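My questions all concern the structure below.
Removed: one protein chain of the complex. Kept in place: all other protein chains.
Up next, subunit A:
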C-alpha cells in the first residue's frame, strides 16, 4: 500500500491587543480564535494521524523566532515547532496562551511561518503544507514585500487560510448584523487598518488561487461550527482485486471496494487497575475445571475440542475439523445466473454488514468496457447477477446480488449478501388489515394522511428542486462524537464528572423544528381519533426492566437465603419471587425495594456472600432450571 499521506500545518494566531477588544456582550476575537484552534487541535489529537502542527503567535510581548534580528520580526513568538499535536499542546493553549499587549505585522508573521515550514520539512515528504492565519487584521502592516511573499508561497506549494472575526464582505458602514459576528470596536465598522488588511488578504488569496482563493477566508464562528464535528479518520479503501466469471470461459478483471460499512472506533477500552491505572497490573487468567463437586482444575493440554450435535457432544479435534471442513480454493466472484431485480430486491433480505462496489481495474480499459457492457445490460433488463462471493482462500462463501449502478461519473456493480436458507425465519403474524377490530375508519385514515403530509422530510422548493431536511448520511455517528467529547473532557479534567451531550448533537438527532411545528395540529387530531390506552397490567415489564437494570441483575450476588431474608424484610414473600413461574410473573415490587435490600447488605456483603455461595444472580434469573 502507498505510504499514508501526511501534512504539515502552522497555526498563526494574532494575540495582539486589538484581539481583546469587543463590543458589549460580545466575545473578544482572541477568545474566539482560541476556541477555533482548541477545537482544531483536539480533532487532530483524536484523529491520531501523522499530520504535524506548529503554533506561531504574533502581537505577543515576547519575541522568539529564527528571523528576529536588528529589530526585525519583533513580537512574533514561535510557540511550537512542527510536531504531532498532543494533549500537552491542548493544555498549553488552554493555560499558557494569553492576549499580548503589542501589535504584530501579520505579513511578517506569515514569513516566519513559511520559514518554519520550509526548515522543518526539509528532506521529508509531505503532501500538503498549509498556514492558517487567525487575526482581526487590526494592525499596521508593511505590504512592500507582498509580491515576494506570494511568489514564495507559490513556489513552496504552501496553501493559505484566513480566519477573521468578521465576514469578508463587511463594508465600512458596518455589517454588524452579518453572521452574528459583529465588527470589533463596538460595532463601528472596520477600522482603516482592517480595511486595508482585508484588501491585502483578498490580493494574496486571489494571487494564489484566482477562482476559489476567497473560499479559504472564513469567519471564526463558521469555523467553530464546522470543527465541532469530530471527523473520523478516513480509511484508505482496501482494494480487493478479483475476476468476475461467467461460465468457464468468460472472465472480467474487477476490483472491489467496501463502500458502506459500519465504522467502529479504532481503539477499545482496556481494563486497568483502579488505583494504579496500569494495564499491566491486571491479568486475566483462564482455568478449566471438571464439573464435579470439587471443581477440580485440569490443565489446558488435557482438554480437547468438541461440538454439540443436538443432545450429543461430539469430540472433534481442531486438526480433524480443519481437515474435514468446507474448503474454498480462493477468492471468487462467480456468476451463478441472472435474476429479475424485482425478485431479489426484497430489501429486508439484504444480509451481511457491507456494500461492496465493484469496478474494473484503474488502468485496464478492456476490462472497463466488458464490465460496462454487463452493467448496462443488467440495467436495461432490470436484472441482477446472482454471484458466489468468496473473499479469500478458505473464506466462507456467500451468495449475493450484484446490482447495476450507473452514476453520472462512474459505473459499477453494487454487491450485497443475500440470505442462506438457514438464516431465514419464516414467522407468520396475525392479519391486521383483515381483522375487523383493527380496521381504521376513513376518518382515521385521512388524519394519518394529514400527518404524513405535515411530516414529509423531502420538500420541493419553487425551482422544483428537492430538499431533504433530514439526511441521516450527513449526521456523524453520535456515539463517537460523544465518546470523543468525553475523552477530551476527561483528558483535560481528570477528576471532573463527564459533561452533558453537546446541544448541537441533540438537535441533529431530533425531528427538524419546521416539521415538528407543522405536525402539531395533525398530531392533536390523531390523538382524538385514535384512543391509545396503556394496559395497566404492565407488571411483568417492570420486572423485566428491573432485571435488566444492569447493576442489580449483573453484579449483585448474594446467597439465596440472604435474598429471602431481604425480601421478607421488605415485606415480600419468597414465594412470590421465586415460588413458581406464573406467580413470579405477576409478582410486583418496587424497584426501590430490591435496591434497598442490596444497599442494606452493602456491596461488600454482597461480594462476600457471593464468594461463600458462589451463586449468581445471573444464574438465578437467567437460568430457567433454578425455577
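One rule holds for everything that comes next: contacts are C-beta pairs under 8 Å (C-beta built on N, C-alpha and C of every residue); 3 or more make two chains touch, one makes a residue touch a chain; residues count from 1.
In the analysis below, contacts and distances are computed from a predicted model.
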| item | value |
| --- | --- |
| The complex's invisible chain, by UniProt name, from "Replication factor A protein 2", "DNA helicase", "Kynurenine--oxoglutarate transaminase 3" or "CCR4-NOT transcription complex subunit 10" | "DNA helicase" |
| Touch with the omitted chain, as defined above, among A:156, A:206, A:369 or A:392 | A:369 |
